[in-house]
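Step one of this worksheet: look at the structure below.
Other chains of the complex are left out, but the ones given are in their true place.
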């Protein structure tokens, strides 16, 4: 369909998981990129049907021609990714790393953090980008205008209640992720403010110069995809126009949608967007803002944002090939 | 199976909805009660198969022999219930009203509020009881020990994020409750602290002498049954033993379970229990407690608690016939 | 993204239902089409967010500038569509009618039946096309090679057991389609070979010169989208290569996929394809073939096939803008 245009060869490391497959699908639909290789050690040698990407043949990471790729996405597991990011970079490829190995708050050593709407300029010139986690993307893009504009009450605790679909936990055979255990169920996990994504969010708050405390409580939803964050934010002063901070901050952004009411998962799934809504709380004495933010954890929260960053790194239109 | 025992005749007004059917099922399994009549004006004359209750034949409310019943449950819609509660009481029946017509915060005129674990003594001698809503049951039983023991920071805002299954919205043909609109979706509603259940919860806080503000945000889950409330509570001082307030308060309670970790919906569905867990939040400067409470909105949050109250009003063991 | 190309104006009548919204989304993603108007009488004057199509503003059908459109899709209800198809055609637009008003087996009067893979040549030159139903598309494309190649045992009964997601029943507020009634449930409906789609399938069998009897039993699945048909076919003789009839028939087809095992709904949802698998039954004396066919009822079973037909009618590449 896009036959005659020259396409850039792209590699995907760790392509058999949910984020990896999503990357393969996005690359297949992209007018300027094509899949050069896809690795998955446990499934090396097999072809697997990936909707929208056709039959994808997996090879071992060791066999991957890293140097042939203009850009490599690493969707390898946390801990296993860093070494491959370095190998791909050494072979001359640009790299977007979807693991948390190199994100802020880790010892990533100054690798640009690919929260695109915040760090677009750094991403554009980077050779390696650390792609944010799904919860941090949703939470921090949701709170960014308040933090940057100094609207949160000093030293306050922001309660972030987030709920995610099961693909956020990856394609691993865990008993507690079986259909029979998740359907008609709902539960919190990582309670007590101990989730591993917290580090990344706290580090970003610090970089932004904010002294807020985040209290983050994730929940597991009986859905495949999507994250909704419901955030309770103590304000320094009431806001007459609750949505004004987001309109000011995200005016020209193509992947940020301000909605007229609370966003729903179905408005964002399979799309590279975050939808945000905010409203003042009635019947409480302390001025308090409720902020709602929704994303697809596999798209804007992972593969989509990774491709958004890749587009910038490759000098392409940031929105090219991204579903929205 | 319980053949030779004398059974008390029980009426159900508004029996064709979710709570009404649940009442019919519970009555059918109860060793000392039997269904005398079930009304449903729109379905009058029809028999409908209700699992665990067999084929239930509905009559019109106007045809119901109110005076023949030892006790009548009203599961009629809000607004339509009050007049029937009065008629059943005038006919000599005891009444448990599941609507919000007579609850605290309404102009119910001093009708006992059937949050059983709080008002057991009043319920025992009452001729009419106003059965609490599903969200207030879950929230207020969850917070009760903190409020009674004065552990919340003075004037603080407690953020209550609750998520409920769709049966909470009743058996009404609304487009936004269709399977195709709810599956793989999740959304907040009644946002901005405006939900109609708030009144009931605020009135109860006031009766308990607490000056806290509740900030209540409900969400719609893609499940049939169950409510999970995740509550962020600013404390006056840190708690060394986060579960101690609940152990103290609910020691002998048969329908309150303290769990070793965050409760899940599947632990409570179809059971007349509330499961509660609490833990201090790490990494925040202000001492903050996270409280999780789960119920089945149709059982402990409606029909089960109604039967618990009815057992007391009829001089029976409070737990008789209740699944747990 | 496809900015400079001239785009053809397309109208959608009855755009607020599931098929209508899917049409809006497909048109928005199409490189050569653009939405000229979308009608929905009950929602006229409102804008509704349709994922991938943005905010769609609905007008009344009476206000629709039918003559400005190169082609009009009618997704109006059965019975209400025919008159609008005629008005749009009279105004000079080509029309694809998604209702069953004009399909074979009705008194449509020779309107080409848009089962594209069977009637491509008629569609290409038609001014009006009757788009097949979702069940007939899945069933008949699945059986076509067997019928055309005379492989079914003469006079035999083919048992077609099909299961569909709830969007097949449309966006109508029926109690039996509520989430609480469909989740964790499964049931047959239209039993006894009485489903209204049967007429369409029987008429097509007759046109193909086949004397088979179809015994069609639909079921309602707790999923939003997708149809799986499991078909038991008595054969004249055993087939040594069970997939050969499909390979022969569908060699060059871009929207027919032959799979290596039984197709799953998730392989076809949101894609304009049918996936087919066939295998001989072991342990039975009469030679019997099992045929499995899966589609997305809203795409290949409705809006996608409608667009496939529209592409042909407009002289475009049949596959243009179709997700696969």
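A, B and C label the chains in the order they appear, each numbered from 1.
Basically, contacts are C-beta pairs under 8 Å (C-beta built on N, C-alpha and C of every residue); 3 or more make two chains touch, one makes a residue touch a chain.
Everything numeric in this text was worked out from a predicted model, so none of it was measured.
J.: Since all chains share one sequence and 3 are shown, how many copies form the whole assembly?
T.: Across the complete structure, the repeated chain appears 4 times.
We take it that only the chains that are shown with their structure count from here on.
J.: Is the contact between chain B and chain C built from the same residue numbers on each copy (over half shared) or from different ones (under half shared)?
T.: On the two sides of the chain C and chain B interface, the residue numbers are mostly the same, over half being shared.
J.: Can you name the chain whose C-alpha mean lies closest to the mean of all the C-alpha atoms?
T.: Measuring from the global C-alpha mean, the nearest chain centre belongs to A.
J.: How big is the rotation relating chain A to chain C when the fit is done on Cα atoms? Please round to the nearest 5 degrees.
T.: A turn of 180 degrees brings the C-alpha atoms of chain A onto chain C.
J.: What's the distance between the Cα centroids of chain A and chain B, rounded to whole Å?
T.: 39
J.: Could you tell me the distance, in whole angstrom, between the mean C-alpha positions of chain B and chain C?
T.: The separation of the two C-alpha centroids amounts to 46 Å.
J.: When you check chain B against every other chain, which residues touch at least two of them?
T.: Touching at least two other chains: 165, 181, 183-184, 222-224.
J.: Under the touch definition given earlier, write down the residues of chain C that touch chain B in their complex.
T.: 18, 165-167, 171-175, 177-184, 222-224
J.: In the complex of these two chains, what residues of chain A are touching chain C?
T.: Residue positions touching the partner: 1, 49, 51-52, 183-184, 259, 266-271, 317, 319-320, 323-324.
J.: Quick check on the complex: what are the chain A residues that touch chain B?
T.: 155, 157, 159, 161, 163, 165, 181, 183-189, 191-194, 198, 202, 213-215, 217, 219, 221-226, 228, 230, 232, 234, 261-266, 269, 277, 279-286, 288, 290, 292
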